[in-house]
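Yeah, one chain of the complex is gone here, protein chain that is, but the others are all in their spots.
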Amino acid sequence: MTATLNPPSTAGATATSRRLTTAKAIVEAIGQEMETAPSVILLGEDVGAYGGIFSSTTGLLEKFGPTRVLDTPISETAFIGLATGAAVEGLRPIVELMFVDFMGVCLDQIYNHLAKIHFESGGNVSVPVVLTTAVGGGYSDGAQHSQCLWGTFAHLPGLKVVVPSNPYDAKGLMTAAIRDDNPVVYMFHKGVMGLPWMAKNRRSTGEVPAESYQVEIGRASVARRGTDVTVVTVSLSVHHALDVAEQLESDGISAEVIDLRSLVPLDRAAIRESVARTGRLVVVDEDYLSFGMSAEVIASVVEHDPRMLTRAPIRVAVPDVPIPYARELEYAVLPTRARIEAAIRGVMQG
Amino acid sequence: MTATLNPPSTAGATATSRRLTTAKAIVEAIGQEMETAPSVILLGEDVGAYGGIFSSTTGLLEKFGPTRVLDTPISETAFIGLATGAAVEGLRPIVELMFVDFMGVCLDQIYNHLAKIHFESGGNVSVPVVLTTAVGGGYSDGAQHSQCLWGTFAHLPGLKVVVPSNPYDAKGLMTAAIRDDNPVVYMFHKGVMGLPWMAKNRRSTGEVPAESYQVEIGRASVARRGTDVTVVTVSLSVHHALDVAEQLESDGISAEVIDLRSLVPLDRAAIRESVARTGRLVVVDEDYLSFGMSAEVIASVVEHDPRMLTRAPIRVAVPDVPIPYARELEYAVLPTRARIEAAIRGVMQG
Amino acid sequence: MTDRNDSAAPGPDVRRELYRTMVLIRSFEEAILADYHADKKPAWDIGAGLIPGEMHLSAGQEPVAAGVCAHLRADDAVTATHRPHHFALAHGVDIDRMAAEIYGRETGLGRGRGGHMHLFDPATHFSCSGIIAEGYPPALGQAFAFKHRGGDGVAVAVTGEGAANQGAFHESLNLAALWQLPVVFVVEDNDWGISVPRSASTAVPDNSVRAAAYGMPGIRVEENAVEGVYSAAGEAVERARFGGGPTLIEVHTLRLWGHFEGDAQGYRPELADVPGRDPIPAYEASLRADGVLDEDEISRIRTEAAARVERAVQFAKDSPHPDPAQAREYVFAGAS
Partner (left out) sequence: MTDRNDSAAPGPDVRRELYRTMVLIRSFEEAILADYHADKKPAWDIGAGLIPGEMHLSAGQEPVAAGVCAHLRADDAVTATHRPHHFALAHGVDIDRMAAEIYGRETGLGRGRGGHMHLFDPATHFSCSGIIAEGYPPALGQAFAFKHRGGDGVAVAVTGEGAANQGAFHESLNLAALWQLPVVFVVEDNDWGISVPRSASTAVPDNSVRAAAYGMPGIRVEENAVEGVYSAAGEAVERARFGGGPTLIEVHTLRLWGHFEGDAQGYRPELADVPGRDPIPAYEASLRADGVLDEDEISRIRTEAAARVERAVQFAKDSPHPDPAQAREYVFAGAS
């Protein structure tokens, strides 16, 4: 797969597009699919009247009623497992795990059942479930409500993993996820949703076509072209990386920013294609540093050809520490613009 | 940290050493610590009369009685959490998760509680728990009983992770784990235990000193010296790598084998020191390929200096597929001697 | 809790059928037992032989599967446990493809990918899982789908008594009762969870009392009585099918053999008594005494069962092994 050049605020624009937040783009995709496919149902904690703690389901109960949009008890194992069984029988459930941090109470259903049934059945059973979940920190929610953990999900076979960074991709990936016959873990960072009650981020609102469309799962996008250094990242860190790249332009540093969008499948070709041109690699990852995405990106390049890297790559990630509560501490471990900038400057000198 | 040269069957030998299986070495370490420290207790499924499904607790109930060796209900969340609370109050529990594959029913207690309490308490609370668990496949136990998953545990901060490959290290690491004030996940591969009912493996039995000793957590060992290529691996794959290395000697290929022994802390210095000499790297990992140990090992080298690698490194791991049941299929995805040999030969030509 | 409705006692045809099902199951388990052990000697190696891996056989527990599944249609669902053969056969899973899966062949239910703890059969909505109690939640989803589409299908979810202490048990019962899903929860109490006796795992002597925690009917069937199971399950399946919601049934059954093959059961004090508690000879005797079956019929049923199992095993053995070159397939379904 080759990456598509896709600064979504322009390429995604069509005659029918409006500016939406990422949250609204997600809801629109779900609503359109529910409209066309009666088999699509939605369940999870507070997805009904509340509309999703992070506004990922606003208005869907009103539109589709309580037989298709279901608030559940706080029983993640039971209701995620229910989604699996319903999918085996031909429904296409979207099921929300409120925070990815809660995966530990229900991971068995996710990785031993949802993820493996297709394989164990020799391909005879399909399990088309979209598991949506909120990730990320930056607002002092502490060690049990601020994690990204996409590395954990991407390590376990049988799950596709998508992580949109902007409204255009969010809608297209949601449509693709619902139509996919496989389990898809759909991770949205709270900071890209465009929520009215979080720090505002200009890249969380953008042009979104009104009609239904898909963004291909497994395809990275080049969020910004550059020639000196490749910054590979995902989710909220794409915004930060773009901010830094724009600012470094005036210092004569041309940074290319790759938004992976999917971790499984991982668009290794897109990473290599870019690094082949720049020779320099910075990986920015809001998940934990070790045994995760940042190393996988580096390995993808090096196992192809270590000489592609003219400098030692630099990883900007959470340094294997639980996410601290206090703001000063949290921002000392998050991949902030300052850390990204330092890494880019570092790899330019290196 | 620098790796110790430690072919345990010789370096570990002392006047008092006997040949033990890995399982017996583990039991001996636990028994010796229980003898000296009344705070050490042991709990888990079938750890009592049965002696542990993989013989990791044989005879301990008889020796220490039912107040210190406790069979539990099949309630991993409850009894692992119990271990955490007991440790907070000053006991030093060893708690067994029968197969690592079952982590999904109790991961919250492990990674959100056991692992994070020390940090969240600002260092005021310590949680000295040893979580033992069986890993690995190769005997057709299928997709839910054959996983390694050490990459998953190593990715989550707050847990030390040790993975012994032989009786000497198994005893010393167990002693160190019990004495450590931190949670330690102690992963034993069924294939290194020396069980009478599994395929025999000559490296699962070895010299073990009778007295108590520690193997430092976080220190790799050079299981075999070599000059042409560095093979970094862990657990049962160490045995296979050594077998292959011995055999390749006659073809004039000198392979160094690094047994990581610990994944957290990871002995990055030992990896680099070896690769600096050989310039060639093969990583052998029975866990899933992507987003795991194999990439982390490669990244550890490259982020230091990509020029250390004169050839593209090769990963031999489970290719992101659930472990199949049928023998032919399982051995097609496991890191077998044949695959390791091909990788070493490949990296020599490369 | 609720007493079983004796008016639902089975007539002669049903009784014969119950017997036939139990005999078929036992024949199957004996055949697997033999082949499993045949080629693991002299140094017993779990990974060796025609049938490698862990093997949890259901001998002694036939009454549960026979009694429950007698009420099911092929479009009803069953999710079983790590010890699944009796329920698979009683529910009508294709015996040839099931055997082939256990022998790890390409013709198996899962093309040899799953193995004996992972049997998936879309034709009979059958599945099972190697993780304790985690088969319950997917059964809820099957029941949900049946109900959502306006059908009258029922899902049966099975665990052992050891599994009834797992969190998934609780969550599933609550959700099923709350949403009034057409589920029948079955707990097979064989007194043991591997080496741990029920008294060392479960705070109450009778899991059926736990039904009250969810406002659903609960019933315990004693003495491994196939007809007791039949009656209790009949009520429960009917309740589920006609919108009355879930039921919890616990059956006091018997693990005739070890937890898994190779288990010497040194921990089991009542070991010597076990063979005498085999439910099949007992049921056979009662059917003979009641004039439901005579010697000829018994022998015919046994012969037929043996022959059917032999054909299945032969099918398995004659089937091709999976191609290692395809080991990485079936992780993801092709794009839709």
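Per-chain numbering from 1; labels A, B and C assigned in written order.
Just so we're on the same page, a contact is a pair of C-beta atoms (placed from the backbone, for glycine too) under 8 Å apart; a residue touches a chain by one contact, two chains touch by 3 or more.
Here the structure is a predicted model, which is why all the values come from computation and not from measurement.
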In the full assembly, spell out which visible chains the left-out chain is touching. A, B, C
Per the definition of touch given earlier, which of B:47, B:60, B:80 or B:100 contacts the omitted chain? B:80
Of B:157, B:209, B:313 or B:335, the residue in touch with the unshown chain: B:157
Residue numbers in chain C that touch the chain omitted from display: 165-171, 173-175, 177-178, 200-204, 209-210, 212-216
Give me the chain B residues in contact with the hidden chain, please. 41, 67, 72-73, 75, 77-91, 93, 105, 108-109, 112-113, 117-126, 157-158, 160, 179-182
Touching the unshown chain, chain A contributes residues 45-46, 48-50, 53, 71-77, 101-102, 104-105, 138-145, 196-200, 319-322, 324-333
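The definition used in the following text is that only the chains that are shown with their structure count from here on.
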Indicate, using Cα centroids, the chain positioned nearest the centre of all protein chains shown. B
By mean C-alpha coordinates, which chain is most distant from chain A? C
Chain centre separation (chain A, chain C; CA means) in Å: 41
Averaging over Cα atoms per chain, report the distance between chain A and chain B in Å. 32
Would you give the residues of chain A that are in contact with at least 2 other chains, written as numbers and ranges? 77, 105, 108-109, 112, 116, 119-120, 157-158
So which bits of chain C are touching at least two other chains? 110, 112-115, 118, 129-131, 134, 167-168, 331
